[in-house]
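A protein chain is absent from this complex, but the other protein chains hold their places.
Just so it is clear, A, B and C label the chains in written order, and each chain counts residues from 1 on its own.
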């Protein structure tokens, strides 16, 4: 084939424009493609690139917790304008590095760092959206049994399950029904976990156990493990549906869109995008109060019903809308021990 | 009837050879040093190929290679040299930072940071590597370093925040807790092997999973979990129990010194102690050991206890030196990496120490490479695997480089033979 | 001059050691049986435990009062143990041991299921599916190790198989192309294993570990650089279809489990039989075993020792590679870094646990799959035991089984020993 006329200048990321706003992200040990918060945050960085000129997104994946600090420091040395940590477990490392580099802007997803003025926290009242999903699931279920399971018993996971359980309870209270929830006992804070975020096989086994127990709506909060649940739903010829989490399932796992009733969206993508765009356009990122995603500001939400739009009763849809309004208005409060303070 | 005696070795001729030619001659023979060096070189070459083929921009320049090869070559060279320069700068020193320090424009912390990182990564690996190496020497295949390290993390961590003791003593107690925890986790497969013959490969694999699950459960319990946090994270270890470290941005801590001391201890144990004599005998010839009155079963148990204790110490260093708290993945991969470190170090204590430092350097440099050029850390994994393969197959390296014959220590000569 | 010959040894009359293996196992059974009858029995609700046969929650079921069942099965366990203690003929021993263990599990289930139901079809098919990669991996191990090459690289073969299946399956948009590439992926690692172990005489355990790492590194690296940025183009393979055999699939319980499933399950089960027959009944098998037990003896009768080993290691690569396809073509439709998550090591354990035989490996894999599925079930029906401990069940059960029942296993005599000629 023909050679281009000019010698291409440099290669890799070295050729970035000088005026670029370097937005750099350090993943936690889940890696960039965790089908969960790392992936969402990365999507946010990339979206920011299209929104503000000069944004140059980069990431580095941590393979162990011991990598957090050096990776953050590496980006400091690289003179990144905005350094994003993903996940509460990176809190300590972020705190250390931020304290030593007080003129550097940091951000952290799913955590807040007390006393650090240069770390912009992004947190989410995920339980609010999960509450809607619980109500929806209970209403949609034909068998009167719904289920949820987690990847591991950690707050960013159980917060979904708490909201979901409350939503089901709300439905039962409102309708005088007895829809059962399997896989999570909010009072005891105990339930089913795959102990793995990347094993669809385990997700499949768990989901099929739930289906065998009669559940027909399942919400896996387990990253890639949840794909196994989608697999079970696909094999059920329409009987079982899945409520996905984090990012709209019809985008994040498009191949399984036909089984996603909806998604409990934790809008990390938008939050990150906004933060980066703000930074790039010179607006301040204040550490307090930082950002709290709620139903109100669309920081958390229920995704469109997508292919289920026609299958969900209009009345049920309306009730969900009404609930949302009540939560936004504060007439209904959704609590979770895992919710951000 | 008499046949000629085989010609005597010609002594005088050898003396005529100059020292230099002798040196060159030996250099290009398949001795351990040369093979190790060439193995690393070969691995880097293959790694370079991987870097190039996986970079779409550089690959694009190859599409018109015949028209203008210089493009492809320059682009490849730029990418590779930058990646490997990063590997060096991240692991040993960055000339720019060092000269900045001498000029007074930079600080010594930045200049020393690469070395500090290398040693930080190396410290726990020395322990887990020694654990595996020691077990190998006694004929056991300890895949359980990971689980033992996890338990070591747990016991050292809990001792670090749950009991209050004066500085120094607290550290000693926490380290001892890590040692004992790991030893306990090694004792189980050792006992099962000695008493029931249960294969240590199976039992240690299973105990790895068990340990990780146990840690996952423990950090969510009251009294362990940080009451101010909702995440799965424990309380912070008291400063009295932390391993002393260099000032802030540098992470290197006393663990590496401890590692060197323990290496010396293990070397002594293997070569100079009665137990070492026993374990080496059991390792290479259990029937002869038994015939000479040694108790093979008892040796296995002791061996796994010591190996487990070493891995547990590795976990303890990780918690008390770098991590400060317990989390699900606090132990990272140090147990499995220890397997490789031991193989690389040919199951010799000092070899293991150097292998761990090499490995730590690759990790530290790999981080910079990832941050700077965006080449993922998996490349480092590939490099590590390739280096071990080449070192383990000296015949291969010999054939590739047409080396002269020499006595090469074959990797794992004293290793568990099959099952 | 009369001559007398000495009697045969079989007529010797010395007392047998009392606490032999049989009695110790019997005593163990009596103890766990008592635990079952007393503890499980008293803890169990006096409500019906239903083991449903049909695929959904309703319909036909085997029902038993949970408390009664727990006690009953516990007593059967005690009886089996008692029979072993009393001393029975050799041919009954294995049967009684199995009976004792099975009834103990039943007793436990009666306790847990009392007032609830356990769907048999789901439990069995779930166990089988969880066991599937383990069966294939362990069979790969059988092929290699019976010919004398230790295969610790099953994990690496899985990973390469899974990766190959995802990549080529996506590019060719054909599940069959994916399956073939999975096999190729397995064979690549196998051939490295073969060359390094057989030709270059590297310690086979070392090669295995390192090849696992190499596979992890290469697939992870290519995943990061190639698949992750453009998953649709490189990482969305088609899925292996499920087939239903009409007629056979209607048999209760067995039907849906065995005859309404994907090709890989059948492949695995057929391979178990084929490899078993191959090893025991064919020339290839006889020679393979000879090479694994006593390569010099095989050499002296004109068998190409290294050639046969090469062949078997590569065949093992084929099988393990197919096992790798499970992860991307069956379990989920995408590759992910380190997605096999140690399954290769569990397969290795199943191989040893199964004493290097195809049926043994099958049994061990199913045992593991069942323990895991049971843990799932218990957590799903809301067991008070913390989830992490339930998840330990398969691992702890394996340790107990290996220590208590299997004990000292005998590998093929030349397993791991390279064949060198001067």
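By our rule, a contact is a pair of C-beta atoms (placed from the backbone, for glycine too) under 8 Å apart; a residue touches a chain by one contact, two chains touch by 3 or more.
Just so it is clear, contacts and distances are computed from a predicted model.
The complex includes a chain that is not drawn, and of the options "Multisubunit sodium/proton antiporter, MrpF subunit", "NADH-quinone oxidoreductase subunit J", "ABC transporter ATP-binding protein" or "Sarcosine oxidase subunit beta" the UniProt name matching it is "ABC transporter ATP-binding protein".
Considering the complete complex, the chain that is not shown touches B, C.
Within the complete assembly, C:287 is the residue of C:50, C:225 or C:287 that touches the hidden chain. Contact with the chain that does not appear here is found for just one residue of C:241, C:302 or C:384, C:302. Residues 1-6, 8-10, 12, 14-17, 281-284, 286-287, 289-290, 293-294, 296-304, 413, 421-422 are the ones on chain C that touch the missing chain. For chain B, the residues touching the chain absent from view are 1, 3, 6, 272-278, 280-281, 284-285, 287-295, 414.
One rule holds in what follows: only the chains that are shown with their structure count from here on.
When chain centres are defined as mean Cα coordinates, A lies farthest from chain C. Sorting all chain pairs by how many C-beta pairs they have in contact places B-C at the top.
A straight line joining the Cα centres of chain A and chain B is 36 Å long. With each centre defined as the average position of its C-alpha atoms, the distance from chain B to chain C rounds to 32 Å.
In chain B, the residues touching two or more other chains are 55, 213, 216, 376. Among all residues of chain C, those that touch two or more other chains are 223-224, 337, 386-388, 391. Taken together, the chain A residues at the contact with chain B in this complex read 1-4, 7-8, 10-14, 29, 58, 60-61, 63-67, 69-71, 73-75, 77-78, 88-89, 91-92, 96, 100, 111, 152-156, 195, 337-338. The part of chain C that touches chain A in the complex is made up of residues 55-57, 117, 119, 121-123, 125-126, 129-130, 133, 223-224, 228, 231, 236, 242, 326-327, 331-334, 336-339, 341, 372-373, 376-377, 379-382, 384, 386-388, 391.
Contact residues of chain A toward chain C in the complex are 31-33, 61, 143, 147, 149, 153, 182-183, 185, 190-193, 195-196, 198-202, 204-206, 208-214, 224, 227-228, 231, 235, 255.
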